[in-house]
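Missing here: one protein chain of the complex. Every other protein chain is in place.
What follows is chain A.
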Amino acid sequence: MSPSPDPAALGAYVDAAAPLLGLAIAPDWHEGVVAHLSAILAAGARFDGFALPDEAEAAPVFEAAP
């Protein structure tokens, strides 16, 4: 994923994603949501490319029964 997506593209993504999630973003919240999403995606870019084998397990482990 791109570490610093274009703000206009991110704004369009927010506009498209909100109704899919059943969310309504008021006009004066839009800038804040885009800024936070940008910061989150920038954080994601820090580990997105970290090479792990296909067999790597995620941290949470489901237990069928104790």
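Here is the rule we use: a contact is a pair of C-beta atoms (placed from the backbone, for glycine too) under 8 Å apart; a residue touches a chain by one contact, two chains touch by 3 or more; residues count from 1.
The rule is short, and it goes like this: contacts and distances are computed from a predicted model.
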Per UniProt record, name of the chain withheld from view ["Probable membrane transporter protein", "Electron transfer flavoprotein subunit alpha", "AtzE family amidohydrolase" or "(Fe-S)-binding protein"]: "AtzE family amidohydrolase"
Sites on chain A contacted by the missing partner chain, in the whole complex: 1, 13-14, 17-18, 21-26, 29, 32-37, 39-41, 43-44, 46-48, 50, 52, 56-60, 66
